[in-house]
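Structure below; questions to follow.
In this view, the complex is presented without one of its protein chains, the others remaining in place.
Chain lettering (A, B and C) follows the sequence in which the chains are written, and residue indices restart at 1 in each chain.
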Amino acid sequence: NNQAESDQVKVGLLLSTLDNPFFVEMKEGVEAAAIISGYTLIVLDSQNDPAKELGNMEDLITQGVDVILINPTDSDAVGNAIKMANRQSIPVITLDRGASEGKVATHIASDNVAGGYMAGEFIIELLGGTGKVVELEGIAGTSAARDRGKGFNDAISTSSIEVVARQVADFDRTKGLNVMENIIQAQSEIDAVFAHNDEMALGALKAIEGSGRDIIVVGFDANPDAVRSVSEGGMAATVAQKPYDIGYMGIEAAKKILNSEMLDAYIPVDLQLIKQ
Amino acid sequence: MKEKKPILQMENITKDFPGVKALDSVHLNVFKGEVMALLGENGAGKSTLMKILSGVYENEKGSILLKDKSIQITSPKNAMDLGIGIIHQELNLIPGLTVGENIFLGKEPTNKSKNINWNKLYTDSDNLLKRLGSSINSKAPASTLSIGDQQMVEIAKALSVDAEILIFDEPTDALTDREANNLFRVIEELKENGKGIVYISHRLPEVFEICDRVTVLRDGQFIGERAVSELDEDGIIEMMVGRKLTDQIPFSPHRAGEILLEVKDFNSSVSNNINFNIKQGEIVGIGGLMGAGRTEMALSLYGMYPCNSGEIILNGQSIKIDSPQKAIEKGIAYVSEDRKQLGLFLGLSIKDNITLPALKEFEKLLYKIDEKERNSSVDEYINQISIKTPNRDQLVGNLSGGNQQKIAIARGLITKPKLLILDEPTRGVDVGAKKEIYTLINKFKDEGLAILMISSEMPELLGLSDRILVMHNNTITGELSRDEASQESIMRMAVGLKEKVSE
Amino acid sequence: MNKERLNRLKPLIGLLIFSVIISIINPRFLSIFNILNVLRQTSINAIIAAGMTFVILTGGIDLSVGSVLAFSGAVAAAMVAAGQPLILVLIVTLITGTAMGLVTGTIISRGKVQAFIATLVTMTIVRGATLVFTEGKPINAGIGRASDSFAWLGGGYILGIPVPVYIMAVVYAIVWYTLHQTRFGRYTYALGGNEEAARLSGLSTKKLKTIVYGISGFLASLSGIIMTSRLSSAQPTAGTGYELDAIAAVVLGGTSLAGGSGRILGTVVGALIIGVLNNSLNLMNVSSYYQMIAKGAVILLAVLIDRKNK
Partner (left out) sequence: MNKERLNRLKPLIGLLIFSVIISIINPRFLSIFNILNVLRQTSINAIIAAGMTFVILTGGIDLSVGSVLAFSGAVAAAMVAAGQPLILVLIVTLITGTAMGLVTGTIISRGKVQAFIATLVTMTIVRGATLVFTEGKPINAGIGRASDSFAWLGGGYILGIPVPVYIMAVVYAIVWYTLHQTRFGRYTYALGGNEEAARLSGLSTKKLKTIVYGISGFLASLSGIIMTSRLSSAQPTAGTGYELDAIAAVVLGGTSLAGGSGRILGTVVGALIIGVLNNSLNLMNVSSYYQMIAKGAVILLAVLIDRKNK
């Protein structure tokens, strides 16, 4: 028994948060792959706090894990945590968000900037290159919000589309609803909304339905509610990130590392625009 | 004496509160080596005047001259620096600090490195307390002191500053005669040392014992300043209330009825082996020294401390009282001696304070309270026991101490109890109101109410009671009939000399 | 008396002045449609704040409302999705929220734990329980045979006025009646004014305290139902931080955190001030960073003015 335990590979998974379905799906991908590979999995939740993330990293190292999968709370702030694992020579794989410092075996993600760009291009196409849009931003200061915003704004800067309102709604459906309701009051003309995630997009959609106006909504994540909404003709599109796949591929990459196989520095996970 | 110059003069002092003119052009003189009694009914403005003098209220109209120099008193600290010390009417100790820390709060002795010199702090505290004849441990937390002990600490605190002028606002309010006498001894010393003293009290005999002059206020007005030697008790009362009052402590000869309540071998965590009974229409007084455990016994009967063994028999039936709610249900009411902490809701109106335990009586359809009925009931009490207030919606916190006490009594009565326990019922109440309360107590007695009255005021205890129980060390050490009872016989039992007094 | 009445009206006057200023800056603010918006958006916070008023009047505080809201919402959504009839959904959900409040209240009254700590603990535990129950994902309330009638509670209209606004009005009417016309209301004030004295006056203070948290739990779960209904979905993170908005509404309405004094009608005005603030900052397209600063500053100003005149 003891023998078996020490034989088993221990994988640590550090997630930025577990109260958002996106990361829950990512975790489920990791779990599924770990079971198949017969790995022991330790999952820790950083609750969006880089300091907690650092502590979690210490606790993982104490547990003597063989590989660490980390979904950083923030690309900059995660550096010292990764260096800590580097010092113990434990290989680190980053998921969804990268790390600006420290040695990482590989990075598995879809590109948030590219996703934002993709959403921007879709809106340009639908509006024929001109119109008024609203941007609902994610939690201020998070890299997802920054990157998606950057991609989106880069895309529309090539057209004559104008952002008439830009408000933070914290990746939250209720806030998406309230903020959108208020914006609708202020802006008599809105053609489209880009929300940094589907939760906000679904909230905004509710507000738009209530106002009786005709506004295109594009979200991000392709979570089940959003996919259903797209298929029913509610939301116009959502950028699929496949968090489950990201997680699943994390374990596959870990397996390669343990078998001393070579890995690419960046394993992209396809983005896909889901539309009707 | 007449031509002596005051060291302190307050001239034309006026102070308004919302809806109340507390002081209207009042004067007060304080003389070196003398005690000035400041007298007046509840709400006359005595405490307010002293709060102005001690910096609690600032920027009021009027002028203050200290040794002929006009001064502005801007804060309590400023008053202290000017040599004015005060013992406030309301107790103001800090529960988490020790007695010594309380005494020297804000003026802790320090050593060279600016640290507190704990040794000196506690030795000095011990000395001050000893000077007052008190045996309180200066290292005990203030939270463990009884009201009387807290009062002693307040006194020690005021003495710890070497003030030129000392104000005592009803210092003996919570003291028994023994402590009071110790205080008077200290006041005599202070006089000899040339201090000027202002002394506020509702106990008139004290005025003749230690005061040299009196200043009387009525309704915020200055009535006059006289030498004590020119006056007698009736004269003072007349100045205070504007008319003559006779027969200060009336006794009602009403004959007691059946036994209402019997307590047998009762023990609780704070009372030992309590045995007594009380009849309908009887006033049983409870005497004893401070800390004898009278309050604790009352609270035990009232359900605050659980009964460990023994029995309470009400109307021939053994009952169990495990909460005040139960006590009220069974017809027992208790009026606390500590009105600020345990008695009143200072932030609520007079109306709410009085009617709280009886709200159920006013309930109508859909649980609605009948406000009309409630108002008239409250107004009845306001009239009956002369509560001085602009209206029934006044917050109790804005009333004078004596009027607050009356509210507490009114609340005790509103549940129409069979047994009313009064704990120091006239603490802080003025002569006129006292008389009203006595009359009221007698009236309820005549109506068949049983009244258990804890009192530290001998005249009150001797004057009203049909019988007197004396307590010592948390148990009853003796019982005296009205005829047997005297100051001496009570004191003997109170200090624990358990002897059969009567034959 | 007159001065006191003026004092009572101060929050309302503040709200009116504030509204006038905003409508000058942005005339859209005064459109009927926007006013209904503000009212509907305010209803959730206002209903929570009504329960919070009870708690604060007794001198307590309830940090767990946001978590109770989320848990209740999840229960409601799960039941709707499971095809349960509306009436059963409502009963079970409201009982769940009330029970949670009563447990918190018992910890406070019988366990003698300070309200801040007890509700901090239940806030954490109930949030954890919500995450366990929902597995960290939203629950769709848009399916099931009761889904339409359920959706009406948060999204429907009667005579052109949103249903949550009616619910809010009914809640405030009942709460006002309870606080000002019944025995229980007087007891609430007394408990907050002086707990020891309340006990000596024969009130069963423990029972009262427990009930007060039960009321807060009930109203938090009512809000959870409205929110879940509006979104047709229960969010595991719903209600995070709502306790602070509710407390702010109560305090802006003139109720003292020390307990024993305050007015329920002040609370609804307080909630409206916060609602108007959020709405108008959005209408003026103020960037969210500056929104935080502006919101803080306005609340501070309101409280300072309130203090000043007392």
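As a working rule, contacts are C-beta pairs under 8 Å (C-beta built on N, C-alpha and C of every residue); 3 or more make two chains touch, one makes a residue touch a chain.
Values in this document were obtained by computation on a predicted structure and should not be read as measured data.
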* Omitted chain's touching partners, listed by label -> A, B, C
* Asked: Of C:Lys10, C:Arg40 or C:Arg127, which sits in contact with the chain we cannot see?
  -> C:Arg127
* Looking at C:Ile13, C:Leu30, C:Val170 or C:Leu300, which residue reaches the missing chain? -> C:Leu300
* Asked: For chain B, which residues lie in contact with the unshown chain of the complex?
  -> 54, 56, 75-77, 80, 88, 92-97, 101, 105-108, 110, 114-116, 157
* Touch list for chain A against the chain that is not drawn -> 18, 42-45, 47-51, 54-56, 58-60, 62-64, 74, 76-77, 79-80, 100-101, 139-142, 145-146
* Structure fact -> Hidden partner sits against chain C at residues 61, 107, 111-114, 116-118, 120-125, 127-129, 131-132, 136, 244, 247-248, 251, 256-258, 288-293, 295-297, 299-300, 303-304, 307
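Throughout what follows, only the chains that are shown with their structure count from here on.
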* What pattern do the touching chains form: line, ring, star, complete or other? -> line
* Determine, using the mean of C-alpha atoms as each chain's centre, which chain is farthest from chain A. => B
* Can you name the chain whose C-alpha mean lies closest to the mean of all the C-alpha atoms? -> C
* To do: Please compute the C-alpha centroid of chain A, do the same for chain B, then give the distance between them in whole Å.
  => 70
* If you average the CA atoms of chain B and of chain C, how many Å lie between those two points? -> 44
* With chain centres taken as the means of their Cα atoms, state the distance from chain A to chain C in Å. => 32
* Residue list for chain A, restricted to those that touch at least two other chains -> none
* Counting only residues that touch at least 2 other chains, which ones in chain C make the list? -> none
